[in-house]
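What you see is part of a larger complex, with each chain still in position.
Chain nomenclature is as follows: A and B, assigned in order of appearance, with residue numbering initiated at 1 for each chain independently.
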Amino acid sequence: MRDNNALPLLNEIAMRRPAVHCLTNTVVQALTANMLLAVGAIPSMSSDIVEVADFTKSADALLVNIGTLDGDLKASIRAAIAAARENGIPWIFDPVFIDRSPPRAAYAKELLALGPALIRGNKGEIATLGGGPADLARKTGAIVAMTGVTDLVTDGEAEITLDGGHELMSLVTGIGCAGTAMLAACVAVSAPNVRLASVAAGLDLFGKAGEQAARESKGPGTFAVAILDQLYQFSQSSLQERKVEA
Amino acid sequence: MRDNNALPLLNEIAMRRPAVHCLTNTVVQALTANMLLAVGAIPSMSSDIVEVADFTKSADALLVNIGTLDGDLKASIRAAIAAARENGIPWIFDPVFIDRSPPRAAYAKELLALGPALIRGNKGEIATLGGGPADLARKTGAIVAMTGVTDLVTDGEAEITLDGGHELMSLVTGIGCAGTAMLAACVAVSAPNVRLASVAAGLDLFGKAGEQAARESKGPGTFAVAILDQLYQFSQSSLQERKVEA
């Protein structure tokens, strides 16, 4: 663990316990909440239009994942983003499956104009938003994380690439979505000028957790369990490391 | 297991297999259903306004958890509670996160007037409903279970406190919500005059399952799996115990 450069970041999350309000698809809500809890963040998930602004205002970051949608959720997403913007709370965008449905892609493009702090998508999703990741970052002012066999993180100027992870990560529903939620926690505890490094460190940690979990797994069932344990253990190590240093 | 005083209660659940209709938040539906199944209860989860009364009428208890809400669900909750009241079916209230949103708190207070058999919340949630747990019990006629590091159960006169549990229980989303569902099964098989003892026995068992699961876990991933196994094993033991006695 000594060379894990995400430990200071994990330590920040574990000490500050950022609240992340998640407007995310129903398929992945449980895994998303569990991943945030594993690293010490505090998830909430309400999408009721009458209360979504309250939840957002009292959070440290807002996650918007459009993996499942309906008219009510779209209205709630707009209300939550408005509350985030009014209160200077960063919002993170996961444009799931926009390459499968033109109306979904159109909706995603509308949201782009609302200043996300981070966009995380795979190659097809980023391409559907228009241009390459660096273009998208420059156009929106967001950090863009394009994930795949190799992950790429960019703010439109600097660019960091990361290898790692394991193919089992693609065989558990919502691992990517939950990973974006963990990145939201990373953004929540990072000043704007170090966010690029934080997102890269978070992705690197996520890949390492996946690799380690895969070594202990017999398939996607045990893998989904093991990656939560692994992130928790990384988080606990970050607290331990701090004690040793003190 | 000999000194586990919840075994007769678990035996009742395993033999009578109470149906618990759950109007609960989408994040925790799967864990809630799995926890009920592990102890031999029968979960159902429909929130469709046109059928929620039918499901409630044919159940032995109704669980209302407001962790995620929208207008449709609020209408369905009212219809389900009305059906429960007309048919003498106890309903159990889990006022999740009402300390995070004033409209949610206002809605929770409306429901209070509808005679829940049991209210389960943490300190902040109980305080938001007004007064301490004993006050709340006297005002509503409900048993109140205030859970935390120490759990407290009261009917407004007698009061039982319970230690136990494990901090990993707070790192798995919905463990508390699913625990309330298990308490609903306890209420379903208990006459009103023994409900206070039943709820306390159920909470005690839940804490013991958490402690045992934590001993076998490497983190929140394995813990969430182990607590289901543990409750199932307690339930199986209660059936075995009965056979030995017979």
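One rule holds in what follows: contacts are C-beta pairs under 8 Å (C-beta built on N, C-alpha and C of every residue); 3 or more make two chains touch, one makes a residue touch a chain.
Everything numeric here is computed off the predicted structure, so don't read it as measured data.
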Copy number across the full structure, from 2 displayed chains: 3
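In this section, only the chains that are shown with their structure count from here on.
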Averaged-CA centre spacing for the pair subunit B and subunit A, given as whole angstrom: 32
Parts of subunit B lying in touch with subunit A, wherever the complex brings them together: 25-28, 30-31, 67-71, 97, 100-104, 170-174, 217-222, 224-225
Residues of subunit A defined as touching subunit B within the complex: 26, 29-30, 33-34, 37-38, 43-51, 54-55, 58, 72, 224-233
